[in-house]
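So, chain A:
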Amino acid sequence: MGPASLLVLIMAAVAFSTAGILLSKVVLKASKNPVKGEPYECGVPTIGQNWVQFNVGYYLFALIFLIFDVELIFLYPWAVSVQRLGMFAFTEAVIFLFILFMGFLYAHKKGALKWM
Partner candidate 1 sequence: MLQEVAKTDTGDLVINVGPQHPSTHGVLHLVITLNGETIKKVEPHLGYIHRSIEKMCESLSYRQFIYSTSRMDYLSAHINNHGCALAVEKGLQIEVPQRAQVIRVLMDELTRLASHQLWWGALAMDVGAITPFFHAFRERELINDIMEETCGARLTMNYMVPGGVMFDLHPDFQKKVKDFLTLFKSKLPEYDELVTGNIIFQNRMKNVGYISKEDAISYGCSGPTARASGVSCDIRKKYPYDIYAQLQFSEAIETAGDCWGRYLVRMEEMRQSISIIEQLIDNIPEGDFVAKTKAVLKLPKGEFFTRVETARGELGIYIVSEGGLTPYRIKFRSPGFSNLSALDHMAKGQKIGDLVAIMGTLDLVIPDIDR
Partner candidate 2 sequence: MTREELQAAITNLEPQVTFEEAGEFLNAVVPSELCRDLMQALHNMPDLSMDYMFCLTCVDWKTHLTMVYHLESTAHGHQVVIKSQLNRENPEIETLSDIWRTAELLEREVFDLFGVRFIHHPDLRRLLLTDEWEGWPMRKDYEDPINMIKL
Partner candidate 3 sequence: MFLSKYISEVFGGVKSLLTGMRRTGYYFTHHKNIITQQYPNQKPVLAERFRGEVVMTHDENNEHACTGCTACELACPNGTIKIVTKFDITPEGKKKKAIDTFVYHLELCTMCNLCVDACPTGAITMSNSFEHSVFDRSELTKVLNKPGSKIREGVE
């Protein structure tokens, strides 16, 4: 089956989830109570804001991941044909990975990979 199967799968997932949630809505008799809407924080009222400005450290990971993942994509076509191309491709990969590794070391030295 072709790419259309993806549509089928998405539809199946949506149908399954919706069916489950709807079924539980049908079966259930819910009562209204303001306490039910409180966020869970170990049984005591929340202190302060929940949605705070988050430490930028978290986003560094996303950035670094993006860089590395794009590099990784470049490697896929290379990997398919490396056996045919022989040592030339290997040297190429060494250079490529070396640059990548240098970038990685730089990020590491700068402390971008430390959890805040």
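In this section, contacts are C-beta pairs under 8 Å (C-beta built on N, C-alpha and C of every residue); 3 or more make two chains touch, one makes a residue touch a chain; residues count from 1.
Keep in mind how these were chosen: all candidates are chains of the complex that A comes from, given by their letters.
Remember, predicted model here, so these are calculated numbers, not experimental data.
Peer 1: Have a look at 1, 2 or 3 and point out the one touching chain A within this complex.
Peer 2: Looking at which candidate touches chain A, I get 1.
Peer 1: State the interface residues of chain A toward candidate 1 in the complex, per the touch definition above.
Peer 2: 41-44, 46-48, 52-58, 60, 110-112, 114-116
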